[in-house]
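On to chain A.
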Amino acid sequence: MKYSYYPGCTLKNKAADLDLYARKCAEILGFELEEINEWQCCGGVYPLGSDEIATKLSSVRALNDAKEHGQDLVTLCSACHHVLKRVNDDMKNVSDISDRANNYLALDEPYRGETKVLHFLEVLRDVIGFDELAKKVTNPLTGKKIGAYYGCLVLRPGKILEFDDPENPKIMEDFIRALGAEPVVFPYRNECCGAYTSLKEGGISQERTKLIFDSSNGFGADMLITACPLCMYNLNKSEADSKIPVYYFTELLAEALGAKEGNS
Partner candidate 1 sequence: MTKQEIEKKVELIKEISGCDPYKCMKCGKCSGSCPSFNEMDVKPHQFASYIINGDIESLVGSQSLWKCLTCLACIERCPRNVQPGKLIDAARQLVERERGGDHLLADDIPELIDDDVPQQLLVSAYRRYRR
Partner candidate 2 sequence: MSMNEEKTEFRPLIVAFCCNWCSYAGADLAGSSRLSYPADVKIIRVPCSGRVNPMFILRAFERGADGVIICGCHPGDCHYSTGNYYARRRMTLLFSMLDYMGVENGRTRVEWCSAAEGVKFSNTMNEFCEKIKSLGKSVRLGDLRCKD
């Protein structure tokens, strides 16, 4: 199975781990991530304004590239996943945006949201299956109590992303279970980490991440996993007493699949 792959800017840089482990694991699990040509940054945030076009074009190009290859498009970063899925929804269902974007891009064949966008976790759940994944685990993470920190972008808006129940998700918990560890459900797993405000005002994210750590730690988690480089950054910068280690979910996946050795 071959997928078009959109790594996004952060995964080429600060979140190189997220990317590297994902590729390795994909190989073990029997699918290939084919990086699309000359992808451009998705912008990190989906422009909420319904009249915004220019800021959506880079995503459309990536989506169209996948369409031309006849492949589903896989992403890893929460933000890329969020932006790509929402732009794809616009292209499919909002004729005004779709028409204007197509007019501007003048593609050989207009793009109308044909590509299916999948988060890496969705590939694990819906294509591979967590039961199958569990069978491939050679180094089960037995005894580890792991909290899944979803954040906002990967879940909301639930209607468009269709990733999981935005108020009570379980995909990452099932993932943790498949790796042989014990998931710790905590109520702040879908609460915001402070997002981009940490650039100018660290206070908000300090407050938010403290709540997240207090809650996850309080419910007995030894560590958190995330899919979002920005969440990772904000959580790592936290000065909370209750702080516990945070990993990209792919790193733990690689560990469980025995693919971690030999890297950094």
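Inclusion criterion for the candidates: all candidates are chains of the complex that A comes from, given by their letters.
Operating definition for what follows: a contact is a pair of C-beta atoms (placed from the backbone, for glycine too) under 8 Å apart; a residue touches a chain by one contact, two chains touch by 3 or more; residues count from 1.
Please read all numbers here as calculations on a predicted model, not as lab measurements.
Peer 1: Mark the candidate that touches any copy of chain A in this complex, from 1 or 2.
Peer 2: 1
Peer 1: Quick one: which bits of chain A touch candidate 1 in the complex? Just the residue numbers, please.
Peer 2: Residues 8-10, 13-15, 41, 43-45, 47-51, 55, 77, 79, 152, 156-158, 166-167, 191-192, 194-200, 204, 208, 228-230, 232-233, 236-237.
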